[in-house]
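Here's the structure, in structure tokens; my notes come after.
The other protein chains are all here in position, but one chain of the complex has been omitted.
Here the chain labels run A and B in written order, and each chain numbers its own residues starting at 1.
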Amino acid sequence: MRLPAPRETVPLLLVAAIAAILPVFGSDYYLGVGFALFGWIALVQSWTIVSGLAGYISLGHVVFAGIGGYVLVLTWGAVPVWAGAVLGALAAGLFALLVGLPVLRVRGPYFVILTFGLAEFAKYVVINIENALGKFGRLILGGPQVETLYWAMAAAALAGTLAVIATRRVRLGAGLAAVREDELAAETIGVPTVRFKLFAFALSALLPGFVGALFVLRTGYFEPAQAFDPVISFTIVTMAIIGGSEDARGPVLGALFLVVLSELLWASFPQVYMIILGALLIGFVLFAPNGVAGLLDRLRSTGGARAAT
Amino acid sequence: MLTVDRIGKSFGGVRALHDISFTVPEGSIYGIMGANGAGKTTLFATIAGNLAPSAGEVRLRDLRLTGLPPHRIAGAGVARTFQIVRPFRGLSVRENVATGLRFGARNRAGAAALDAAGILGLTGLAPVADRPAGALTLAQQKRLEVARALATGPQLLLLDEVMAGLTPAEVQQMIAMVRSIRSDMGVTVMIIEHVMGALMALSDHVVVLDHGETIAAGPPEDVADDPAVQTAYLGRRR
Partner (left out) sequence: MEFLLSGQLLVAALIIGSIYGLVALGLNLIYGTMRLLNIAHGDLVMIGAYTGYWLFTLAAISPVLAMLAAGALAGLTGAALYFGLFRRQLTGSQPIERIEANSLLIFFGISIIIQNLTALAFTASPRTYQALDTLVRIGEVSIAQSRLVALAVCLGLSAAIVLFLRFSALGLSIRALIQHRTASRIVGIDVDRVQAFPFVLGLAGTLIGVTEQISPFMGFPFTIVAFVVIILGGLGNLAGGIAAGMVLGLIETYGVALTSANLRSVLIYGVFILVLILRPEGLLQRRRLT
């Protein structure tokens, strides 16, 4: 067994520490912020598996959260709450498996816009189904307490972080990295690219399905345009790019940064928040493609070089 | 060991390969010659499964390779390098080799005894092992192509112009390396090379392609004297 590297221990400890500290304040506000933060961490970590490791950048990851939320409300009352959330995760994973084969044949920028289109397509399909059923938003009453949801989401964030760390360690991770660097060369040296991509895609859909279900439980409300809001996909990508998507540190850092920013701005200046988001995205793509995690590495290596001389 | 049986390939009406047949004996170094556009790289791509042939089939011993996905062909023990190098640029040289070791052939033959350090040593890449592959010189990237392919533990190694663009000294190194791959590791080698001298010196057997067809085959000295080759290939080069 290889010893855990800082890039593995730091994000795990960070998530655990935040999870332990926030309830100390004893207010629902902090639990709410923590809930959102962990939700984003789980989403961005999941996204990292297919988009960071394999390089297939998904701009439609909200679709999995939307499906998870929708399955939860559809099964509401019929099965226990947590079973509904797990079913949501499974449904999202299944959806990824079903669409994955044709979708993952599409590469590069075409994959990016395809995933976006797919999520919008799913959104409008659900909107139309709900309209046809005469439902205009569904209320969920009597869901779990904030504190329960908080711990469930913290577990999801930890699971997502562990999933990225584990994937990077095993053969799957090495294969996905090869796919990202050069897919043709990867399959030529024996990487089962189709299977690996499909597996990564499904894996990256599971947790978002669960998170989507928890989002619905938290708001107590399901409305398709909100559950499948493309801004969620956009935020995931921005967080990953700001934090970095090379390993499990980036998603934690990126989510932390944007959640704090949004707490400061979103309520009073939603547009300003979005503008800053856009500017950050551009800035990081142009000047720091490996995100904050990459900047930290660079800082440390130049610092180390200076110390050595 | 490898049987190429009446292979044909056309791209939207353009015939790239036509009715190519030959057998590569186990343990040999088998040269493929031909002018630019003769179909050499296309031939390698159909063997390695990157392209599906329009006709015919390729067999490795009794196993039909044609129709298998590339990773299964790699699993069966066939490795290829790319004429236009395709290293995993963002990964270090060591990681490139490690990825080959982690995937590749199911029954690791030949180079199986070598670990990453051994392969890096053999290909002379040890000093740059921790650099990102994208930062290497072309000569180093060509050697990395060989290193990564060797790491897959192949029984048959397809080398596509690994000497193009190298200095004479580097060519000599590469020749020595290919010989050692065959003799020390027992890997059968097929090699495409523009550097005529190198190809003739290395190969036990040579096939000459012209416009997708075989125009000559045999021991290098016979092929060099073949009039068809002289007009079609050497003649045009002058």
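Keep in mind that, in the parts below, a residue touches a chain if its C-beta (ideal position, glycine included) is under 8 Å from a C-beta of that chain, and two chains touch if they have at least 3 such contacts.
Since the structure is predicted, the reported quantities are computational estimates derived from the model, not experimental observations.
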Touching the absent chain when the full complex is considered, from A:V237, A:A255 or A:V292: A:V237
Selected residue (touches chain absent from view) among A:V15, A:L72 or A:V112: A:V112
Hidden-chain contact residue, picked from the options A:S27, A:N128 or A:T302: A:N128
Absent-chain interface as seen on chain A, which is shown: 57, 59, 102-103, 105-110, 112-114, 117-118, 120-121, 124-125, 127-128, 131, 184, 234, 237, 241, 271-272, 274-275, 277-282, 285-286, 289
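Keep this in mind: only the chains that are shown with their structure count from here on.
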Interfacial residue positions of chain A with respect to chain B in the complex: 171, 174-175, 177-178, 180-182, 184-194
Contacting residues of chain B [partner chain A, same complex]: 48-50, 69-71, 74-75, 79-80, 82, 86-91, 95, 98-100, 102-105, 148-149, 151-152
